[in-house]
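Next up is a structure, given as structure tokens.
Left out: one protein chain. Kept in place: all the others.
Moving on, here comes chain A:
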Amino acid sequence: MTAVRRHGLGLVAWLAGIVFFLPIAWMALTSFHSEHDAATNPPSFAASLTLDGYREFFGADGGASPWPALANSAVASVVSTLCVLLLALPAAYALSIRPVRKWTDVLFFFLSTKMLPAVAGLLPIYLFAKNAGMLDNIWLLVILYTAMNLPIAVWMMQSFLAEVPVAVIEAARVDGARLPTILARVVAPIALPGMAATALICFIFSWNELLFARVLTGVVAETAPVFLTGFITSQGLFLAKVCAASLVISLPVLAAGFAAQDKLVQGLSLGAVK
């Protein structure tokens, strides 16, 4: 292959990367413009920068503060992720290190629940929540997000735990180590990076979720994506504010996503691709 061609294709790759990233870069730039500069045609690339968009998003002009929604999202995502790990870890253990009979069937049952569209169970869950007085309650979302992410976590954790060499476990056992010691000293160090990636991916899915949050929460338990739906109808000049809001609310996901970059495919493909 000629050098020209190799460099040429590298250049094409760079170009593609820039094109795909352009909307995000433009969003970031616009969020630092004044509302007036944000709404010009042709676009003002070199307009002066300001934090007004962020100030307005955080409620400087008497608008609704996003903090309660951000706090709700944080609770729903973090707590549901912890619940997922708590349930998935023993399950994955029983599907890999010390497998139950027909463990593949169980694994595929978990996968099949992921393929049931959320919208199919939405109405009964709504009716149940209404009758049980759990509408607009963040803990209902915690339960639902746990169920939403559990199959992914079981699949990922199963594949990570399966990487623990059985000979090492046997050796520890022969040396007289008991189960808790084996789990803490042998299994955990090998499975921890995978667990961290699993947690980050569950966090992302919970943070992003809109349909359940939109239907089941109102004023009190509103999450960040529901807060964003307040920007669907235009409100005069508000582009800088929209960009600031979108960016701030996406930041946790961007951070978690880049942190889990290497394991992202595995989580998204439910463990099918490593």
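What we mean here is this: contacts are C-beta pairs under 8 Å (C-beta built on N, C-alpha and C of every residue); 3 or more make two chains touch, one makes a residue touch a chain; residues count from 1.
Here is the rule we use: contacts and distances are computed from a predicted model.
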| item | value |
| --- | --- |
| Listed names "FMNH2-utilizing monooxygenase", "Sugar ABC transporter permease", "Protein arginine kinase activator" or "Ribose transport system ATP-binding protein", with the criterion being the UniProt name of the chain not displayed | "Sugar ABC transporter permease" |
| Per the touch definition above, residue among A:T40, A:S65 or A:T181 touching the missing chain | A:T40 |
| Absent-chain contact - pick from A:V4, A:A46 or A:A120 | A:A120 |
| Residue of A:I24, A:A132, A:L192 or A:V220 touching the missing chain in the full complex | A:I24 |
| Omitted-chain contact residue, chosen from A:V154, A:V187 or A:A221 | A:V154 |
| Missing-partner contacts on chain A, residue numbers | 1, 6-7, 9-10, 12-14, 16-18, 20-21, 23-24, 26-27, 30, 38-43, 87-88, 90-91, 93-101, 103-104, 106, 108-128, 143-144, 146-147, 150-151, 154-155, 158-159, 162-163, 166, 169-170, 173, 204, 207-208, 210-211, 214-215, 224-225, 228-229, 231-232, 234, 238-239, 242-243, 245-247, 249-250, 253-254, 257-258, 261, 264-265, 268-274 |
